[in-house]
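One protein chain is absent from this view; the other protein chains keep their places.
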Amino acid sequence: MVRYVANKFFFMLVSLFILISATFFLMKAIPGDPFTSEKKVPPAIQERLYEQYGLDKPVIQQYVKYLGDIVQGDFGISMKMINQDVSKIIGQTFSASLKLGVVAIVVAVIVGVALGMLAALYHRRLIDNVAMVLAVLGIAVPSFVVASLLQYVFASKLHWLPTMGFKGPLYYVLPVAALTAQPIAFIARLTRSSMLEVLHADYIKTAKAKGLSWMAILFRHVIRNGIMPVVTYLGPMTANIVTGSVVIEQIFGIGGIGKQFVQAISVRDYPLIMGITIFYGILLMLARFVTDIAYVFVDPRIKLTKGKEG
Amino acid sequence: MDTNSIKVMTTPADLTPDDFRKIGTDEKEAEVIQRESISAWRDAWQRLRSNKMAMTALVVLLLITITAFVGPLISKWVHGYNYYSNDLLNTNKGPSATHWFGTDDLGRDMWVRTWKGTQISLLVGFAAACIDLFIGVIYGGIMGYFGGRVDEIMNKFSEILYSIPYLLVTILLLVVMEPSLGTIILALTITGWINMSWIVRGEIMQLKNREFVLASRSMGAGSGRLLFRHLLPNAVGPIIVTVTLSVPNAIFAEAFLSFLGLGVQAPIASLGSMINDALTGWLYYPWRMLFPAIVISLTMLAFNIFGDGLRDALDPKLKK
């Protein structure tokens, strides 16, 4: 086990290195730089800025320097938000995204799995149909439409909830609802589909034949095996929700890391782009890592030892 | 045949030999399969056909696709409208006899634009989903099947690719290459297939330790045969669920790009970009959002229901 984890960890470092390199050169290949502006700055000042931020050096030299800084844990300072530490910017904006994201993930998993299970247990009956219509609607309506509708109904018309901002529990309701519509639908469908499979599997029949109580079968076998694909989906979903809620953040005016990232790219704030990329990367890899490990526990058929037999 | 036993078991007392008739005793004939032999695919098709919901969805999908291509022609023919010509004196007009879906903020006919947009969205969705499917299944299949080092390396590769900020890649692509539909599709698929590959990998990892795989292997099946004839067909359920989701995902991802100003180039529209354009004024001009939203939702709905039906039909484990 320790070897497995150490091995995974080493690969994570290697991936991170590749990620940093790829992003760095991609970023540099995009036209424009942090000091491009509509009202052009005189060349003398522009050159001094390049020099002060080291942008006058060859890209490869900048890259080596950046790697050196990163190894020392120095994310540098933003080139656009004068004198502000990249790590601080990430910390502040991520805290909003994280809070929203964690709530959204919990809601999505609980509601999604519950819907999917109900649908599978009552296969081809009313509950199944209702649950699946709900799930499909969640997938069928674009999230920005859902968000706008929710905002209109609950904030503008009914005045139950605030239109925008992120200042207290009430401010979570609408963004979370808009953010989870799709994952709930996805999880519900995945759960239903894999639960159905499990319900038809021989070992369930065996368990029934053994005279095991229905509850025991449900909890010991069906759920455990049925939520396998959900576990797989959890990794990417976590990353997606935590990092990719740009549209929802924008509509509800939540200053999350997604918005910051879009902003950083549009003004070519190199250190911030790199910082958020690395941060995203680590987050994603961790999510995958945890998923992989969780996998092992949920499904005893997967073995960790290496070799041809898996 | 032992007549005694028949007697014992069933015979009422008044049976006479006349009640019995000789039937053919040709043993060969008994072995012949009466029903026409059907392949797995025909079998699936038959099951699919009996699923009313799925068939309705298929019909809806076909109708939408056909209208997407025929709709603009009708309007062009009857009224001479196209998707790009402005009519600044008739902006934001509600549905009428001439403008069936109303007009937008530049006075363009929404009927034509909605169906043109449907064409684009379908194209983007299908193209992206096909590419995702193709790459994802092969990649994920290999990862899951071989496991070990191969899996480790390939998984790492996809993880790295996945963690490169998508927006960065997209901007770069749209800048380096001519901004076009092809570029957008490429941008969508560059990381889009990874999710599929992970799903497939998970399924294969789970399946490959099953008895039937062992059985097949012990009978000398090679890796290719095992993977493509046994493992993948058994993983077809989740694959199809994922594909039915990657179409809307691609369509929505394109809409997201529009949201950031990187979507299809105006005046060409996609359903997503039209909804996006309508979003700021939808309270007052609901038709501008409603029609594209209905078409996009209907498409997604149909696609999902059809996907479900397909899954039920294809999955050998659900055979009754």
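Letters A and B mark the chains in the order given here, with residues in each chain numbered from 1 onward.
To be clear about the criterion, contacts are C-beta pairs under 8 Å (C-beta built on N, C-alpha and C of every residue); 3 or more make two chains touch, one makes a residue touch a chain.
What we mean here is this: contacts and distances are computed from a predicted model.
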>> Tell me the UniProt protein name of the chain this structure doesn't show, selecting from "Protein translocase subunit SecD", "Xylulose kinase", "Xanthine dehydrogenase small subunit" or "Oligopeptide transport system substrate-binding protein".
In response: "Oligopeptide transport system substrate-binding protein"
> Which residue, A:Lys28, A:Lys99 or A:His200, contacts the hidden chain when the whole complex is considered?
Replying inline: A:Lys99
> Of B:Thr65, B:Asn92 or B:Ser216, which one is in contact with the hidden chain?
Replying inline: B:Asn92
> From the list A:Phe35, A:Phe75, A:Tyr233 or A:Phe279, which touches the chain that is not on show?
Replying inline: A:Phe35
>> With the missing chain put back, one of B:Met143, B:Leu174, B:Ala255 or B:Met300 would touch it. Which one?
In response: B:Leu174
> Which listed residue, B:Glu203, B:Glu254, B:Asp277 or B:Asp308, touches the chain dropped from view?
Replying inline: B:Asp277
>> If the hidden chain were put back, which residues of chain A would touch it?
In response: 1-2, 5, 30-33, 35-45, 48-49, 52-53, 78, 80-84, 88-89, 92-93, 95-96, 98-99, 102, 148, 151-152, 155-156, 159, 162-168, 171, 250-256, 259-260, 263, 266-268, 290, 293-294, 296-297
> Where does chain B touch the missing chain, residue by residue?
Replying inline: 84-86, 88-89, 91-92, 105-107, 171, 174-175, 179, 260-262, 265-267, 277, 279-281, 284-285
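In this section, only the chains that are shown with their structure count from here on.
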> Which residues of chain B touch chain A in their complex?
Replying inline: 147-149, 152, 156, 159-160, 162-165, 167-169, 171-172, 175-176, 195, 198-199, 202-203, 205-206, 208-209, 237-238, 241, 245, 248, 252, 255-256, 259-260, 272, 275-276, 279, 282-283, 289, 293, 296-301, 304-305, 308, 311, 315, 317-318
> Which residues of chain A touch chain B in the complex?
Replying inline: 7, 11, 14-15, 18-19, 22-23, 26-27, 29-31, 132, 136-137, 139-145, 148, 152, 186, 189-190, 193-194, 196-197, 200-201, 228-229, 232-233, 235-236, 246-247, 250, 261-262, 265, 273, 276-277, 280-281, 284-285, 288, 295, 299, 301-302, 306-308, 310
